[in-house]
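Taken from a larger complex, these chains appear in their original positions, while the remainder are omitted.
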Amino acid sequence: MKNTKGINRRDFIKKAGLIGGAMSLAGAGAAGLAAGAASESYTGWGRTAYGKDQFFNRKPFFTDTPTYEKTGAPARIPYVDDLFNRLRELRRLMMAPPGQAPAWSWEMGAEALPEPLKSYYADRPGALDEYRQALENARQQRANWPKYRADHLLAEAYSAAHASFLSGPGSFPPQPQGPPEESDFRGMDNRYLELKSPRHGSDLIKQITHTFGASLVGICRLKKEWVTQGFLRGVGRTDFEVPAHWNYVVVVAAPHEWDSMYANPIYGNSYDAYSKLRFIVGKLEVFIKKLGYPARAQFPPTSFDIAMPPVAIDAGLGEQGRHGVLITPELGANTRLAAVITGMPLEADRPINAGIKAFCNKCKICAEECPSGAISFTDKPETVVRGYRRWAIHQEKCYKVWNTVATSHARGCRVCIAVCPYTRKRNWVHNIVRVADPRDPTGLFATAMLGMQKTFFSYPGPEAYLPPPDGSNKTYIDPPKWLKTDEWFIK
Amino acid sequence: MNGLLSNAPALMYFDVIFGSTVLKPLFWMIMGGLLILFFSGLRLWFSDLGIAMRWWKWALFAAWFMGVYVTIAGGFTLVGENEARAGLYFMGVFGTLLIILGAGLWRILNTK
């Protein structure tokens, strides 16, 4: 009888074990489903305030040679190297005062432009024509908009809402007035206490900046070559020496909302991240000034006196990608940047080399998907910009597509950000890759990942993002329900 | 609750467990218990089937089973991320590989 009982129990455990195994497999699937969809995994829209979104261990990847490649004598960045500055200048020239002829018109050609625009376009044949085409596209885009408005009303309203505080008397942070030697010190309190050490300063500033909403914070010394020349905010067009108190840069990163970002080019918008960043660095400037140090906020879309990707690299946040955008381990290419320049004594972070740039050499997905053809396909970067060899996109081509997609006006494209394999949320699958990939000296892991990326994932292809007849108004991934107009409105 | 799950309301009930500070840890505790139950039963199965298990056989089997476990979890993670196609391909490719490996493993387990 004892034996029989034993066998029954034995049978029971055997069967329960099989059921347990099946249930545990089903549970693994269920948990995976939940983990993939969890809002906790939306880096930068979750655990940011306490710095938990900066979870990548950078220490093993510290490097003495930052991953931009120096090939000659560095030079300061001319004002007109920025697309938006150029456009502003051109617009100004084409605008005729009442009763006068404009200073420049398309008929006069690039040679008739004043310096530095003349040299700029002389060095880049065709660029000016691309811009002329962009203007034409803009007209067409506005004419097309009624066709797409019923589909994308919400994406439009969402973008307009995020952008709202940029215009009118509500603009924040206030722009500097007068030279930095005045404006960066305006509102500054007298220094009352001294920091225990520059390290204390850095740790403090990082924690505070996280509570302001920054997903990533890094600090670097400001190299002169990253400072623009020819224009200074608060002063205007001027050649200027880098102010003596521009010693350190606190670099801040925040992501776009993930679901709308994946639904680029139509459903994404720049202003969710931009408005957040302005909020953060505007507050940080005041915080630093209240401690008795000069500070100067740098913020998107165009209020910069320095170039952001290089200072972010110096500050150890990430590496520059093929698409020209900074890629960070936490946020991938979904990394938007702002900064505060300060004279506060800080300890600089070290740049990293986590194999991102090396991966970009092989991947090319962004170039394959770019609807404008602005991203290079070469195996290694070939452009040399002011003494640095680096990936550089064709700015006019890129801008032209902004004026082409099914939005009401040039709201950007951001497809390269969405399709980048580094642009992944925070969950166990991608975290395992984040830990393992940069630690593999053979590069085999990266090769395997890239293979899976290219075979398992599907991409619409570069033309699909455009409206008919060229494309089909595709987005990289379908938009979330809350941005789909026809979920909420009668069409 | 975003992406796929916001478009498929039935799946929002997942959040009752995985969004809960009480039920989510409980879920994982039960998952751990289920694994033990599974391996306890398996031991008896192997012995009844006349398979002489050694430590290295258990190690091989555990590694194979972890592969199955991670493949299912990973595939559904991608599905939850709104990358359903990638998730199904992931499970298809690695699932096939694991079936082949499983057949090989079965032969190995049946050796002395």
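Observations
Labels A and B are assigned to the chains in the order they are written; within every chain, residues are numbered from 1.
Definition applied: a residue touches a chain if its C-beta (ideal position, glycine included) is under 8 Å from a C-beta of that chain, and two chains touch if they have at least 3 such contacts.
As the structure is a prediction and not an experimental result, all values here were calculated from the model.
The formula for the complete complex in this structure file, using the labels of the chains on display, is A x2, B x2.
Just so it is clear, only the chains that are shown with their structure count from here on.
The centroid of the Cα atoms in chain A and the matching centroid in chain B are 37 Å apart. Those residues of chain B lying in contact with chain A across their complex are 1-7, 11, 14-15, 17-19, 27-28, 30-31, 33-35, 37-42, 44-45, 48, 68-70, 72-83, 85-86, 89-90, 93. Against chain B, in their complex, chain A makes its touches with residues 10, 13-18, 20-21, 23-25, 27-39, 42, 258-259, 262, 425, 427-429, 452, 455-458, 477-478, 480-482.
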